[in-house]
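Right, chain A next:
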Amino acid sequence: MQNVSVSVKDLSLSFGAVTVLDTLNLDIKDGEFLVLLGSSGCGKSTLLNCIAGLLDVSDGQIFIKNKNVTWEEPKDRGIGMVFQSYALYPQMSVEKNLSFGLQVAKVPKEEIDKRVSRAAEILQIQPLLKRKPSELSGGQRQRVAIGRALVRDVDVFLFDEPLSNLDAKLRSELRVEIKRLHQSLKNTMIYVTHDQIEALTLADRIAVMKSGVIQQLADPMTIYNAPENLFVAGFIGSPSMNFFRGELQLRDQRAYVHANGVDFDVSAYPSRAPFVHGQKVVLGLRPEHVRVDEAASGAPASHRAVVDIEEPMGADNLLWLKLAGQSMSVRIAGQRRYAPGTAVTLSFDMGVASIFDATSENRL
Partner candidate 1 sequence: ANAVDLEVTHWWTSGGEAAAVAELAKAFDATGNHWVDGAIAGSGGTARPIMISRITGGDPMGATQFNHGRQAEELVQAGLMRDLTDVATLEKWKDIIKPVSLLDSCTIDGKIYCAPVNIHSWQWLWLSNAAFKTAGVEVPKNWDEFVAAAPALEKAGIVPLAVGGQPWQAAGAFDVLMVAIAGKDTFQKVFGDKDEEVAAGPEIAKVFKAADDARRMSKGSNVQDWNQATNMVITGKAGGQIMGDWAQGEFALAGQKAGTDYTCLPGLGVNEIISTGGDAFYFPLLKDEEKSKAQEALASTLLDPKTQVAFNLKKGSLPVRGDVDLAAANDCMKKGLDILAKGNVIQGTDQLLSADSQKQKEDLFSEFFANPSITPEDAQKRFADIIANAE
Partner candidate 2 sequence: MVAFNSVTEEAALQAQTNRVVAGPRGAKPRRALSGRNIMIYGTLIVVALYYLLPLYVMVMTSLKGMPEIRLGNIFAPPVEITFEPWAKAWASACTGLNCDGLSRGFWNSVRITVPSTIVSIAIASVNGYALANWRFKGAELFFTILIVGAFIPYQVMIYPIVIVLREMGIYGTLTGLILVHTIFGMPILTLLFRNYFAGLPEELFKAARVDGAGFWTIYFKIMLPMSLPIFVVAMILQVTGIWNDFLFGVVFTRPEYYPMTVQLNNIVNSVQGVKEYNVNMAATILTGAVPLFVYFVSGRLFVRGIAAGAVKG
């Protein structure tokens, strides 16, 4: 059994009449990189703030390193936190920003210097130590903000959307750096984001949240390949998974999802329970799991589609197709181009598809 680093037990939190978190449970392993992923307003920051001690919980308990810290002050929890807006103290130099917390804690001068220079080295911000935050670029600021957590020498790092104020290029750079940092420090990290790319690339495990409830907690590939329910499936992946609402039909020893008059042969689908004929289901297909061919006259008519919009993205090409009146997206590697209006034939890899019950919305 691995050691548990952070453990949240039956956590509830309400603002007045609004309950944001309701008896939430979450265990985070030592050294794990856990990403809290969810759309805006789902309660990610609220959960993180509870763990940090910046919000008083309404009910439940929080343990860090097996110690009940539910009512501890933030500083006594052994956490460091990095904020979206950097939250650097504007009037202090970078060095002062890094050492402020240590000075408050009355750490001896030499120790402070040692830790600051170590953090500066790790983050490569030594040349910036004398500058004020206003003299730094966005990426540099975020690095200093990380440094501020670093010097505290804590067990758990909390990140609240640390990269979302940065532009795409910087974001991908810093993403790599955070990943590298985690690989070298091996701290527990809890990272809030609504960017699924960040979640997929950084996480050991992802907790997908919706309205304060964790929908699925698993490693990125499981989340991506076997989403537990319709919400997770739709939330992860860009462009989104294509959904076809239809019903299961079992005939000729094979299983089909019949949707909009089109039959999808799902016999190869590794379902958890036997299929039931007539069950209303939603078939989910990721854009990259669809193969596109020039319309060969011999192909079954049902899988013919017409190109609606084409979005060349350099490394690959995104096609928006009309399949039996429904719009769907397909991603093809490389730069093969399809002008709008081109007729194509599609084939699907049902081994990596997802099928959900239409009412419970859970994976079959």
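A quick word on the picks: all candidates are chains of the complex that A comes from, given by their letters.
We adopt the following convention: a contact is a pair of C-beta atoms (placed from the backbone, for glycine too) under 8 Å apart; a residue touches a chain by one contact, two chains touch by 3 or more; residues count from 1.
Only a predicted model underlies this, so the values are computations on that prediction, with no experimental measurement involved.
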item	value
Candidate number, among 1 or 2, whose chain touches chain A in this complex	2
Touching residues (chain side chain A, partner candidate 2) in the complex	49, 52-54, 73-75, 79-81, 83-91, 100-101, 104-105, 145, 148, 152, 160
